[in-house]
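Once you've had a glance at the structure underneath, I'll fire off some questions.
Excluded from the complex is one protein chain; the other protein chains are retained at their positions.
== chain A ==
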């Protein structure tokens, strides 16, 4: 009787919470450490026609990096206008974005039943053989989730994640690339409590990724992440912060590759956001600064 009064609840292993989907295991670390940094001007305008349907117009003028063999970074100035339409229903979500060069980015999410969801992700281009598409079937159980993926180029994948204790969930994934006859398997674990999240992932492609996020105050959290690629011998570690205040959200990080980055979103008014992005790569001497505005919700 005295032990029960200590405040420790007995764990009901038949009633564990549903875990996060496998691809979102590192969600908190990704949100804090990988904001959408950009270089140049960005202007986004979202106009809602009713609460389900909205149109968006987006302008970008700046440089995009082109992968190059030499150590120098090659930047090409680009400018594009992107038109988008979103339809959000409780059971069906359609998001489409089309660029001035004809590329279409499409996302479909459809709840076929209460537990089964179909997601389609596609990038269609005018050039032949450059389009990509992926179909995902997600099934959500009481304390597990499983997903089956079919992609173009004969890509098949499946993953499964299970809650083992109220705080720990373990998962694994397998994939098979048809055209290259390659297959792989990976394992992941996520441990989260009220104020911290720790995740680890290891894959047979030779990648080990660990992350840790700790909420230090009501407004801010610190995050760190470590990635090791056995095939290329790359090791990257980064450390960052994410502070959410009443009017702004500030994220910053520093990397073991000598990269310092920051991203600020400031709410000037209802529906008007001002964005500043900075990424300084000291080793490659590459300095990227961007500014922009976002109108609409």
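Note that a residue touches a chain if its C-beta (ideal position, glycine included) is under 8 Å from a C-beta of that chain, and two chains touch if they have at least 3 such contacts; residues count from 1.
As a working rule, contacts and distances are computed from a predicted model.
Chemist: Look at the options "SWI/SNF complex subunit SWI3B", "Mitochondrial import receptor subunit TOM7-1-like", "Histone-fold-containing protein" or "Dehydrogenase E1 component domain-containing protein" and return the one that UniProt uses as the protein name of the missing chain.
Modeler: Matching the unshown chain against "SWI/SNF complex subunit SWI3B", "Mitochondrial import receptor subunit TOM7-1-like", "Histone-fold-containing protein" or "Dehydrogenase E1 component domain-containing protein" yields "Mitochondrial import receptor subunit TOM7-1-like".
Chemist: Touching the hidden chain in the complete assembly: which of A:83, A:187 or A:287 does that?
Modeler: Touches the omitted chain: A:83.
Chemist: Determine which one of A:18, A:61 or A:98 touches the chain that has been left out.
Modeler: A:98
Chemist: For the chain left off this view, which of A:37, A:61 or A:124 is in contact with it?
Modeler: Here the residue in touch with the unshown chain is A:124.
Chemist: Which positions on chain A touch the chain that was left off?
Modeler: Residues in contact with the chain left out: 45, 47, 49-50, 52-53, 55, 83, 85-87, 89, 94-96, 98, 104, 106, 122, 124, 126, 131.
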